[in-house]
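There's a structure below that I have some questions on.
Note that one protein chain of the assembly has been removed; the remaining protein chains are unaltered in position.
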Amino acid sequence: MKDRKPVYYSEYLQLDKILNAQEPESAKEGIKADDEMLFIVIHQAYELWFKQILHELRVVREVFMQPNIHNNTPDIYNSVHRLKRVCSILELTVTQMGIIETMTPLDFLDFRDLLRPASGFQSIQFKMIEATLGLKYDNRHGKAYYLSQLTQADVNRVKQAESEVSLLTLLNSWLERMPFTKNAEYWENNTGNFWTNYREAYKNSLSEIEQVNMKMFDTLFTNDAEYPEGRSFSADASRSALFIMLYRDHPLLQLPYNLLSLLLEIDQNLSMWRHRHIHMVQRTIGKRVGTGGSTGAEYLKGAADSHYIFKELAELTSFLLPRNMLPKLPEALVKDLGYCN
Amino acid sequence: MKDRKPVYYSEYLQLDKILNAQEPESAKEGIKADDEMLFIVIHQAYELWFKQILHELRVVREVFMQPNIHNNTPDIYNSVHRLKRVCSILELTVTQMGIIETMTPLDFLDFRDLLRPASGFQSIQFKMIEATLGLKYDNRHGKAYYLSQLTQADVNRVKQAESEVSLLTLLNSWLERMPFTKNAEYWENNTGNFWTNYREAYKNSLSEIEQVNMKMFDTLFTNDAEYPEGRSFSADASRSALFIMLYRDHPLLQLPYNLLSLLLEIDQNLSMWRHRHIHMVQRTIGKRVGTGGSTGAEYLKGAADSHYIFKELAELTSFLLPRNMLPKLPEALVKDLGYCN
Amino acid sequence: MKDRKPVYYSEYLQLDKILNAQEPESAKEGIKADDEMLFIVIHQAYELWFKQILHELRVVREVFMQPNIHNNTPDIYNSVHRLKRVCSILELTVTQMGIIETMTPLDFLDFRDLLRPASGFQSIQFKMIEATLGLKYDNRHGKAYYLSQLTQADVNRVKQAESEVSLLTLLNSWLERMPFTKNAEYWENNTGNFWTNYREAYKNSLSEIEQVNMKMFDTLFTNDAEYPEGRSFSADASRSALFIMLYRDHPLLQLPYNLLSLLLEIDQNLSMWRHRHIHMVQRTIGKRVGTGGSTGAEYLKGAADSHYIFKELAELTSFLLPRNMLPKLPEALVKDLGYCN
Partner (left out) sequence: MKDRKPVYYSEYLQLDKILNAQEPESAKEGIKADDEMLFIVIHQAYELWFKQILHELRVVREVFMQPNIHNNTPDIYNSVHRLKRVCSILELTVTQMGIIETMTPLDFLDFRDLLRPASGFQSIQFKMIEATLGLKYDNRHGKAYYLSQLTQADVNRVKQAESEVSLLTLLNSWLERMPFTKNAEYWENNTGNFWTNYREAYKNSLSEIEQVNMKMFDTLFTNDAEYPEGRSFSADASRSALFIMLYRDHPLLQLPYNLLSLLLEIDQNLSMWRHRHIHMVQRTIGKRVGTGGSTGAEYLKGAADSHYIFKELAELTSFLLPRNMLPKLPEALVKDLGYCN
């Protein structure tokens, strides 16, 4: 360490780049538009945070790309920690929208025309975040519109991100590998099949009118042959996820439960961001053409309503039972879900 | 003052009532459900804030019920101040949702069945806030469902609130009374009719493809005969509102502009509250029956999408012009929009 | 369940109590002071949250009062979950200060004299929170002043809270019981004493000028005979706490680490609350006599500077080593710190 060159704040942070990257178009045209600086700075701050989110998601993805992370809990601990941070950053980005909302429509009009046809839809990093989490091109809202806004190079960058294995896919594999409900050593010889037990308990918990829920229960958890196509999670993965939600008090399942919860929270935070973004855009631009073209507002709404990536996890909540109705786990399993000493 | 009884904190705040109003149903049944306390406390905190919001809105309503508040600016100043506070409170209530989100679905299940059929839809104060702002029964989403959840006494309380003059109505009258664009002394003898001038400037600002916007412009601002029925704001009021947005830099219009902006912000904050509420409900309950009955989730979504009260104000943004294209105001009007010294 | 009386929202929440507990003094005197409602409501909201915090802390305390919670991780998991919630609530109470800050000094003066001598210092629940966490009477700032503000009944309530075993005390016992660094089976026969190893590694990490830190290191971790009196944590407990911070990646230590971190976060959030409170008080009242008497401001500052309850935990940060310099743990210990399967 001793021979290292001393580090100086402004050089370390490359502030010569960061603080010299604001060139308002209005200044170029000799137009006074004091708010364009804010417009530039806040978008740059967003892009910095998007870079950080991508960084965290990639670290998590690397963890889940390991063939066997089942017992390697520092990795899961680390992943949970990083997803928590992603949630915090997303919360901040929602709050940050309040700053751009201090720009009034009239102040925006001072320089708006100068930005055509640039648009926030052209944020590649945001699309890469969605892709890294698991949003597929086919599930994107307004595909044609979205392509029309980007250069080919940028389209390629997003496509590249979509072609890599996503967190959603890795999570599915990880859940599939879990042995808790399917391992015969735990179940068949002892207390019967877990799903038979659980199905009965769940059925008993429903009032007559609620029995209609059994159909979906069976589709998802019992009849693998009828498991619907095109879902993000396989039948095995869905079962493991539900099991984790139910028995999350056991040591080995605590972190996996936190992980699932955080993915839902990321979905929620992205959704809150999109809704506040829509409000901000409507307040600042109204229903006229956005800087990115006329269908901007509808695109935003469509994306906000459909870009839920872990929706299938969220739906499992419907199939939970209160703790006092949960089937008891076999002792061997309880032991394996515990600490060692 | 000297003869007043000394005031003591806990008596002044009636803490004997406030802190003895938490009786968990689970405790009555001898069931351990530590999170029910949170469930009660947070709902009580919400109701306290709703009471405060209603209090502020009523103070503002009283101001606007005066026959001539045009020159009485302490009142407008006061109203702006109070609406700003309402916005702050609404922001807090959105943040506050984060506390209930710390309750996991499994922890909620510990006592959820004991609450049937109680439901947050039964918050009368929230409905009274909507009514006081200007939401009419006819514009409520899911009217039948909403009635089915309430006692007759509570329905009556909301109906009573709906029958009183709303802020929306009062705002419309106030805007109608404004003389700025219609006063012949300012306009006809001098620089021609304001709307003729503005129409031309607006038309010139549109590209060929955007000329399609002129139709709506004329409908709203030019041809009173064709003004659409059923709108919240009259033609006169819409014109005044647009005028305020355009010339808000003049002293007399600064507070009115702030007022309009704050009403839009209230709409936005209510919308953010509803969206976060939906997320919270879905995360905690899933798609099963809520404690208020099965159509809860759809009701929430419907209300979130349609209960915008000042929507017509928000839409005016589409018809703004940049400052450098604004028609110049006659001197007499500029003087009347200014301070006196 | 079937025979239970249906629950109705307003009855369940006892809204008749909650919403009828606001009686402004100004109204009694026929004085118009519209902001007194806010003053009452926000203090009531604070007291509701303080009640909830006390509830959570008591649940955690019960967990730690069990003689052997070492292996009973659902309890630690639950405790971590609850302390996280306490942090969220405290964050909200800091944000909530922004609402009372919308009250201007002049608006407060409209009713301030009517409240004499009531004062926020009379919030018993806040003092009980401090006591439950571990603040002792002897460590309270401005003891005489604080007693002078309360009725005897309220003093007794706080004294009662102070006499009960605090979280700080329970935490100390729990840390003392931990065998990780002192168990001869792990250490003496294998890799030598942990503290000998760690001391050497720590010493090596210090530059010449930093060697001065060794004195405090030895005082805290090596020479039990010289361990300073009057500390909250015993020598054994301090050692366990440092060990947890260092090896928190191991499964068994993950939750304990989260627990320690959350206690520090609670201290920090309380501190942020106190600082924002001081600002608010100064902005609203200035340096004149507060409603609670003349030394209010100084009392607040004194408390803000000295009421850190887990200060000794915070100080351990100074004695951490980077992961790559950490002494390797014996295999038997690593196994015992891991999961079982």
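Structure notes:
Letters A, B and C name the chains as they come in the text, with residue numbers starting at 1 for each one.
Everything that follows uses one rule, which is that contacts are C-beta pairs under 8 Å (C-beta built on N, C-alpha and C of every residue); 3 or more make two chains touch, one makes a residue touch a chain.
Since the structure is predicted, the reported quantities are computational estimates derived from the model, not experimental observations.
Checked against the full complex, the one of B:6, B:74 or B:228 touching the unshown chain is B:74.
One chain is missing from the display, and on chain C it is touched by residues 104-106, 109-110, 112-113, 210, 213, 245-246, 248, 261, 264, 268, 271-272, 275-276, 279, 282-289, 314-324. Interface residues of chain A facing the missing partner chain: 1, 4, 6-10, 12-15, 17-23, 25, 34, 37-38, 40-45, 47-49, 51-52, 55, 59, 81-82, 84-85, 88-89, 92, 95-96, 98-99, 102, 113-120, 122-125, 151, 154. The chain not displayed touches chain B at residues 71, 73-74, 77-78, 249-252, 254-255, 335-341.
Operating definition for what follows: only the chains that are shown with their structure count from here on.
In terms of the distance between Cα centroids, chain C is separated most widely from B. Where chain A touches chain B, the two copies mostly use the same residue numbers: shared numbers make up over half of all numbers in play.
If each chain is reduced to the centroid of its CA atoms, chain A and chain B end up 31 Å from each other.
Centroids built from CA atoms put chain C at 38 Å from chain B.
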